[in-house]
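Notes follow the structure.
All protein chains but one are shown at their positions in the complex.
Read from first to last, the chains carry the letters A and B; within each, the first residue is number 1.
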Amino acid sequence: MTLFPESFFAILITGALILTGIGALTLLILLVRDFARKKVW
Amino acid sequence: MKYSHLTLIVLLVLGIAPSVAAAQQSADLQKLDRLPAPRFDIPLENQTSSGSVKLVWDSDYDIDTTRVAHRIFELQESADSLFVTANTRYKGPDLASYISGLPDGTFYYRVREIRPSGYASDWSPVVQVHVEHHSLQLAYTLFGIGGTVFLLTVGVVLLGVRRTSREQQQKQG
Partner (left out) sequence: MEHQSAVLSANYGWILLALLGVIWVALGVYWGRKAKSMEGFMLAGRNVGLALGAATAMATWVTSNTTMLAPQFAYELGIWGMIAYSTAAFGLLLFAPLAKRIRQLMPHGFTSGDFIRLRYGRTAWYVFLAISIFYGFTWLISMGMAGGILLNALAGIPYQVGMSVILLVCVIYTLFGGLYAVIGTDFIQSLIILIGIVIVGVGVLSFVDFEQSYTHLISERPMLINVLLPAAVMAIFNNLLFGIGEIFHSNVWWSRAFAMRQDVGKKAYMLAGFFWLPVPIAAGFIALTSGALGINVTSPDMVGPLVAASVLGKIGAIVVFIVAFSSLASSIDSLLAATSDLITEDIYRKILNPKASEQTLRRASAYIIIGLGVLAWLICLPRIGTLGTVLFFAGPMVGSTIWPIATGLFWKKASTTGALWGMLSGSILGLIAYFELGWYTASLIGAATSMVVVVIATAFSKSRFDWVKLDEAHPETTGGSTS
């Protein structure tokens, strides 16, 4: 049985959590930018 | 959380009202010969190709839902039907456990009830779970067909985008 190594397990999950956080931040930044350019709607 | 509740209750019972605890214990002693083994609510022989199985059990003894949280069931797993080397998969008040990630092979399960005073019932009849994962050959075949359809779809979209944007540039230019 070939197992995923522990490092892969850790990197996959840490990476996913960081990316999810970045996603939320990017959305906020984009909204502020759209507001500034009056291009929200 | 469930464990801490349990300890709290046990401490309360033992500490604040030792007489109640003693009474409970003697009641347990009296009922000892009547504490039946729990039984599984699933067939005794099971097959799975995903490596997952839901074990459900119940007890005929004292079907009083308010007290069920105070009860402890112990679920054991073994690779041999005689449980020479057994592994406790669960110990607590729940009446089911969803086991997943089992490799190919046959696994045996049994459950018993343990009273707070330490008395244990007999073991339940043994449930057998036979795990045989899908063949890797089938998996690779489906993987291959699916991968091909996916890549061709990506190809249609990307080539389409390239060609149509070139056409548009020509129209404008």
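Heads up, the rule we're going with is that a residue touches a chain if its C-beta (ideal position, glycine included) is under 8 Å from a C-beta of that chain, and two chains touch if they have at least 3 such contacts.
Remember, predicted model here, so these are calculated numbers, not experimental data.
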item	value
Touching residue (missing chain; options B:L44, B:A79 or B:V156)	B:V156
Touching residues on chain B - with respect to the absent chain	1, 3, 49-52, 54, 56, 58, 65, 68-69, 89-90, 92-103, 133-136, 138-140, 142-143, 145-147, 149-150, 152-154, 156-161, 163-164
Touching residues (missing chain, whole complex) on chain A	1-4, 6, 8-10, 12-13, 15-17, 19-21, 23-24, 26-28, 30-31, 33-34, 39-41
